[in-house]
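For reference, the structure is listed below as structure tokens.
In this view, the complex is presented without one of its protein chains, the others remaining in place.
Our next item is chain A:
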Amino acid sequence: MKKHLNTLFVTTQGAWLAKEGETVAVKVGGKVRLQLPIHTLDGIVCFGQVSCSPFLMGFCAERDVCISFLTENGRFLARVQGPVSGNVLLRREQYRWADDPERSAAIARAVIIGKLVNSRKVLHRVVRDHPDKVDTVSVKQAMDRLKAILMHVRVGTSLDRLRGYEGEGAMIYFRVFDHLILNRKKEFFFEGRSRRPPLDRVNCLLSFFYTLLMHDVRSALECTGLDPAVGFLHRDRPGRPGLALDLMEEFRPYFADRLALSLVNLGQVKSKGFRKAETGAVLMDDDTRKAVLVAYQKRKQDVVTHPFLQKKMPIGLLFHTQALLLARHVRGDLDGYPVFCWQ
């Protein structure tokens, strides 16, 4: 069975990664600082000035361990990956489905249902757990509006309409997102989503988590043999991983947004851990980034019950499970895509 394994994040600038026997050795200034057996890893993510020996790259390719290179701020640069796994027939079927508006709409519909259900649930939990701290009226209003959109999506409609509902849902959700920040509101606030670049600390956290999520979802799709570039909800655009974006939707509110909120609300990130560049872009410092990465990895180890399979699994395995279920649907084994809904 597919195991939930660790991702090795290397943030130490100037680090050199090499193969030593069956292990990955992280060297800094010629000294081995960390050594991990390859079979405990499913990915290596290098931030900034981190290099890898070609032998390690080959070794990782052989063992299905994906290596990604990101800038210090987490922008994706490149990836080293072994031979494409999986099956040409599955991919061809995926492309045929992506060309078929009806089939695409059916999958897009499931994805949007997941996103809306999970967004609503995030709002619901905060209202339930902190009625005294939240503007419950606004949040409940937003929940009702999301429910109304869900009803439209439910009856099934064209791709373009669905995309419209998705956008509307995101707008309603993010409009009340600031209410979910419960303390230190002078330092942590949310005035709408900004991405290029993130203009406040909360957006900075969200963007970083979305990047990590993308890395995980994309490799889950690749492992299953699906092409992460060809999506159903997201239109093809060169360089855009459409299917990875599709599959990410259900995890944004449930996984990334909640994690960002809990780091802020529990005081696990400090406002001085962020700095503002001259351009207005907000960036994390090294210590904050490390703390955030640790939190991300830890969260992936939490165990949840999969609502469709009725099986317990670590959150980190959900990405693979969802990719697998999608592949099963495209192969004709399942009558639809059972999007992950938080219960």
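By definition in this document, contacts are C-beta pairs under 8 Å (C-beta built on N, C-alpha and C of every residue); 3 or more make two chains touch, one makes a residue touch a chain; residues count from 1.
Rule of thumb we're sticking to: contacts and distances are computed from a predicted model.
A chain of this complex does not appear here, and its UniProt-recorded name among "Penicillin-binding transpeptidase domain-containing protein", "Heme lyase CcmF/NrfE family subunit", "CRISPR-associated exonuclease Cas4" or "TonB-dependent receptor" is "CRISPR-associated exonuclease Cas4".
Of the listed positions A:169, A:198 or A:225, the one in contact with the omitted chain in the full complex is A:225. Within the set A:132, A:278, A:302 or A:335, the residue that contacts the chain not displayed is A:335.
One of A:113, A:127 or A:259 touches the chain omitted from the figure, and that residue is A:113. Chain A residues in contact with the hidden partner, per the touch definition given at the top, are 1-2, 85-87, 89-90, 110, 113-114, 117, 150, 154, 225, 307-309, 324, 328-329, 331-339, 341, 343.
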